[in-house]
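Then we have chain A:
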Amino acid sequence: MADVVDGGVSAPAPRVQMRGIHKVYPDGTAALRGVDFRLHPGEIVGLLGENGAGKSTLMKILSGLLRPTRGEVLVEGHPARFRNPSDALRCGIGMVHQVFTLVPPFTALQNVLLGQEGAGLLRALPEASARARVQALLDELGLDVPLDVPVESLPVGVQQRVEICKTLYRGTSVLILDEPTSALTPGEADELFRFLRRLRDRGVGVVLITHKLREVLEVTDRVVVLRQGMVVGELSTGSATAENLAELMVGQVTGLRVRRTPRAPGQPVLSVRGLWVRDDQGRLAVRDLSFDVREGEIFGVAGVEGNGQSELVQALTGLRRFEAGEVRLEGQAVPTLEPLALYRRGLAHVPEDKARFGLALGFDLVENSILGRQRENQFLRGLGRLNRPAIVRYARELVERFHVVAPDLATPVRNLSGGNQQRLLVGREVSKQPKLVVAMHPTRGLDVASTVYIRELLVQLRDVGKAVLLVSADLDEVLELSDRVAVMYGGQFLAVGPSDHFRRETVGLLMGGVVPTGDADQPRAPSPR
Partner candidate 1 sequence: MRSRMGLAVALVVAVALAGLAAPTTAAPRAFKIAVVSDVGGRGDLSFNDMAFKGGEDAERDFGVRMVELVSKVEADYVPNLTRAARDPDVQLIVGVGFLLSDALAQVARRFPNKNFVGIDTFAQSLVKEKFASQYPLPNLMDIVYEEHKGSALVGALGALLAAHYAKPHIGGVFGIEIPVLWKFEVGYKWGARWATEWLAKNRPDKAFTYRKDFVLWTYTGTFSDIPKGYAAAKAMYAKNAVAVYNIAGPLGLGINQAVQEIARSQKLRMGPPFWIGVDANQDWINPGFVIASMMKRVDRGVYYATRWVRDGQFRDLVRRTQGVVTLGVGTRIAGQVAEGISVSTLDDLDEFIRMGVQAERLTGKKVLPATPTEIKSKVKTMREAQPKWVWDAVAELERKIREGQVTVPLAVTRPDIQRWRGELGYGPVPLPAAAYRAPAR
Partner candidate 2 sequence: MRTSRALRPLAESLATVALGLVAGAVLIWAFGHPPGAAYRALVLGAFGTWEDLLETLAFATPLMLTALTFAVGVRGGLFNIGAEGQMYLGAVGATFVAGMVPMPAWVHLAAATLAGMAAGAVWALIPAALKAWRGAHEVISTIMCNWIALHLSMYLAINLLAEPGRAERTVPALPTARYPVLSEDSTLTAVVFVAVGFALLVYAYLWGTRAGYELRLAGENPDAARYAGVRPQRVVVLTFVIGGLAAGLAGASQVIGRPPAWSLYATLGNVTTLGFDGIGVALVGRNHPIGGILGAVLFGALAQGGRLMEYEVGVLSELVRALNGIIVFAMAVPELWSLIRRRFLRP
């Protein structure tokens, strides 16, 4: 246990302070249970915790977006009641959300100006006069943002800069960032951290919400760890290690590692040759990919989200048309937009967003247990009728075999925890007796126990000779589970190879589009169109 920083013995009055914050959502969930928090000018505080620990809720209260059920917020030592974000902004507190709050068709300048137009409501938008000020701010901060392009056409990293600029333009001296690196490359993240340090040096207080230990250790001055709505630890970063932070965060360090024994792969199950896929906006998201996934191997695809993984998986699972190329499952060509035909031929698909793709939250466990399998004869009777007794039997079997905790089978899956939802989903897919399992972010947002369970399940599948394609943004997950690893960037694999050939740092560089020197003369970044 690291030494806990004593709350403000000799420090000046905190810039902001939160005391005894409780938050109960209308549906009855207690998100925060008596949290204390403080922030001084010129420090970067890491707010660390698992999904659902209450980090975002706490900061939404500080930024005025939510109101606490109980507890108080003090600014410069004075109690403050924020009814909405503008109250918080007036006190110099601004937040950059995980999902950006930009108006897509507006330009960067317009987005920065929104709410800060100055002139009367019926005057014209003072774009010309504001431009100089915004540009000056950008220069001062050392940020590069094109001001006159609709933000929807800017890359994510630049959009984030717009968000930050927007917040700082309002004279913010407390900047809250919610999972700012989740969509950034390691390189972009580094740049962000450099920028945050500059801000700190100018006296801005920064809160960094994250669940990544590495970031906390790299950039913060102090760490506050939340678990299940309570503060479980507060330390200065200097005295923190990855191990003790992880322990605080998850409660205990138990078998996070999955045992994987070496195994010789067999025949290719999935063969991809020269695949090109477009995204929803018609841009080429997957560019000329070729690879195989073989029996008894886990093929892991690492990469920052948004580099074509979703489109790749959707194309392979029949949900998206491909532009060109060839995909073969056990030697036979794969049709597009025919997910059922693929399931019949041995594909199981654990989709990236279970609530969006894999489950119907309003349906009960019974109905969700046949989602995607509803056309199999074992669940049907004559005239296209559902064989209800058979389905119920099957659902009960799933629940028992995969340890899904639910009050009863008639419970809408909405009322299950994320871990139990994923167990049901993975269980359903695995019980299809597949030849190939395509799993994307299979453990995202799950509690530790479920994460381990599902990772072990994937390894078991591999061990009994299934082919597994694992796509994940969690680099550690990919490196730990996979036999072979590919790093995807800009719709291409920058590197493919056995997992033990990759060092973590190398993969990090590759994820940022930088090919480490070695065989090539210099790092090169393939330029996406």
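Just so it is clear, a residue touches a chain if its C-beta (ideal position, glycine included) is under 8 Å from a C-beta of that chain, and two chains touch if they have at least 3 such contacts; residues count from 1.
How these were chosen: all candidates are chains of the complex that A comes from, given by their letters.
These figures come from a predicted structure and were not determined experimentally.
Every candidate listed (1 or 2) is part of this complex; the one in touch with chain A, counting any copy, is 2.
The part of chain A that touches candidate 2 in the complex is made up of residues 26, 317-319, 338-341, 343, 349, 351, 356-363, 367, 370-372, 374-375, 379-380, 383-386, 388, 407-408, 410.
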